[in-house]
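Note that one protein chain is taken out, while the other chains of the complex remain in position.
All chains are identified by letter, namely A, B and C, in their written order; residue positions are counted from 1 within each chain.
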Amino acid sequence: MKPLNRLQMAWRAAQDIADGMVVNLGLGMPVNVSDYVAHDFDVVIQSENGIIGVGPLASANAADPDLVDAGSRRVTLRAGSTIIDSAASFAMIRGGHIDVTILGAFEVAANGDLANWDNRIPDKGPLVGGAMDLAASAQAVWVLMEHNTRKGAPRLLERCTLPLTAVHCVKRIYTDIAVISVEPEGFLVHQILPGISRDALQARTGAKLAFAPDCSDLAAPAIALPEI
Amino acid sequence: MKPLNRLQMAWRAAQDIADGMVVNLGLGMPVNVSDYVAHDFDVVIQSENGIIGVGPLASANAADPDLVDAGSRRVTLRAGSTIIDSAASFAMIRGGHIDVTILGAFEVAANGDLANWDNRIPDKGPLVGGAMDLAASAQAVWVLMEHNTRKGAPRLLERCTLPLTAVHCVKRIYTDIAVISVEPEGFLVHQILPGISRDALQARTGAKLAFAPDCSDLAAPAIALPEI
Amino acid sequence: MAIEKRRATADEAVAGISDGATIMLSGFAGSGFANQLVAALRDLGPRNLTLVVNSATHRLANTHELIEAGMVRKVICSAARGHDKSGLSAFEQLYKDGKIELEVLPQGTFVESIRAAGAGIPAYFTPTGFGTDLAAGKETRRFGARDYVLEQAIAGDVALIRADTADRWGNLTFRHAQQNFGPAMATAAKLAVAEVRGFSDTPIPSAQVQLSGVFVDRIFVADVRA
Partner (left out) sequence: MAIEKRRATADEAVAGISDGATIMLSGFAGSGFANQLVAALRDLGPRNLTLVVNSATHRLANTHELIEAGMVRKVICSAARGHDKSGLSAFEQLYKDGKIELEVLPQGTFVESIRAAGAGIPAYFTPTGFGTDLAAGKETRRFGARDYVLEQAIAGDVALIRADTADRWGNLTFRHAQQNFGPAMATAAKLAVAEVRGFSDTPIPSAQVQLSGVFVDRIFVADVRA
């Protein structure tokens, strides 16, 4: 079976979102998660720029330049939404009022350390945005990332090598080939893509893996990536 | 000439309020100041409970139990007003956005220390309310108080004897017999009630007084106290 | 499945509040008291409560009923007495007898500490109170030309707040000066319960919401006959 594509990974994370949750979705892959939340759920999507209750992307003719999410996407408001200023938005984030934030990452360590910002792009200044606040203070931090870099290096490590975003924060990791939680003892695998053995998964991972007793197959429906 | 009564003292303080000022008025005597502000001035009266733009007291049939100032008085709103919550109200106060607060006091020291709360009423608990915030952070603290206690003891002192509200904060004092500013060197008298000599004023004061070169007569129009 | 935060009775709205809880009560200057929730809390009868309330006694609040019922161990407030000068209130009698613990804070510190708890800030420096008895024993530090006091966040287990209108998401509006401590308290408590005048079957328009339902767990529509 093929590894999950980015939208399938978003779909898989969405399956773990419960009714009534307040969720913040990071730029890039994570924002797609909202498309796969059960339609009859009341899930509140919070965006750092102050929107509480982000709806789907706006259609071209309904797009409003002042109705944007933190990723500058023109969005709609869900019923029951409101908008607050940035000070209040980050008070909400830092105060622990976000149940789950789903973030992209470069690396996650077995102690839950997260590295998802990088100030080492040559000549470019650092860009951190709201990631540190979200990672430090959301009730749960879930990571969506490929299991390995394009060069095949592991992203799940004993210790992060890149600059940290926050310490001891990641609870779950959804990769293209596995679903893994971070426990006090380290990484615990809950699902593996059929066709990948436990040994093969361990070989592609930079830290010791444990396997849950009920470890099962990772599966997702077919979802085509949009043509770009 | 008779000493100023409480409303005349409020009138006198009101004469020093400039157009456009943001003013907070303490419970008791100070709230009367608003009645004597020039009618063509845009003065914004802030109340600690979050009203920005308190208007006159409400008439009996217009009184609204939810439209109250910090003293539980049923008030009206002026044009251009808004209402914020207590956290925002005290952020405004502590942040230095109040131009003048006019407070009652028990004692003022020559170094500007203010004592206007008292936790020594037998068996009663302490009550401080918002006085410490106002005294510490308004751009100017003006005090309205009788020059002496009922027993004749001075309220203007070298050092306060009662528990302090804030240190080094008072800028001006309006008493029933004088208008005095607090300078780095101590008390400076700007107006004295006609018939009271400088020596007599000094004798009723617990700290050294200096007199401004343009020290003038304290005068106020006749204002009858309401019958209670 | 739709979010449903409404509770049919005040008793259901306060259900589960237990001994030793820290309870935040909104209201100031006569407006914003969740009196029906407080009455239900009194009937529920948990003991050893800590109250976080601006005034230990206000003639329009029924905070005193919790105190009279012997349910309160400690009060954190900015005003430990009302303006009533006749006799001693229940609080004052207990305070005189050393039977209730008291922490008095300047009102701005009181509410900023509540806001801080809701905003994930454990401590902050404030100029308020420096050099006064209320800062005695507290850490101080000079920044620039001024001296400041380090104050700590105040978190609650429960906030009982009063608002005007709620919708099913728990979004709230407030009448005039009714909000006072309510929004900050709702952010600072694990369980926030709002007593409201009315319930809107349609969502409150985004620009009219004064406190997001994210901070509100239960709604009780006040009984107008009470």
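Note that in this section a residue touches a chain if its C-beta (ideal position, glycine included) is under 8 Å from a C-beta of that chain, and two chains touch if they have at least 3 such contacts.
Please read these numbers as outputs of a predicted model, since none were measured by experiment.
Here is the thing to keep in mind: the chain we left out touches A, B, C in the whole complex. One of B:L4, B:I17, B:V31 or B:I52 touches the chain omitted from the figure, and that residue is B:I52. Residues of chain C that touch the chain left out of view are 112, 116, 119-127, 141, 143-144, 146, 148, 152, 173, 207-208.
Listed here are the chain A residues that touch the chain not shown: 48-51, 64-72, 83-87, 90-91, 93-94, 113, 119, 121, 123-133, 136-137, 163-167. Hidden from this view is one chain, which touches chain B at 19-20, 22, 40-42, 44, 46, 52-53, 77, 79-84, 90-97, 137.
Operating definition for what follows: only the chains that are shown with their structure count from here on.
Ranked by number of C-beta pairs in contact, the top chain pair is B-C. Note on chain placement: the centre of chain A and the centre of chain B lie 56 Å apart, centres being C-alpha means. The distance from the centre of chain A to the centre of chain C, with each centre set as the mean of the Cα atoms, comes to 36 Å.
Averaged C-alpha coordinates give centres for chain B and chain C that are 29 Å from one another.
Residue positions 115 of chain C each touch two or more of the other chains.
In chain A, no residue touches two or more other chains.
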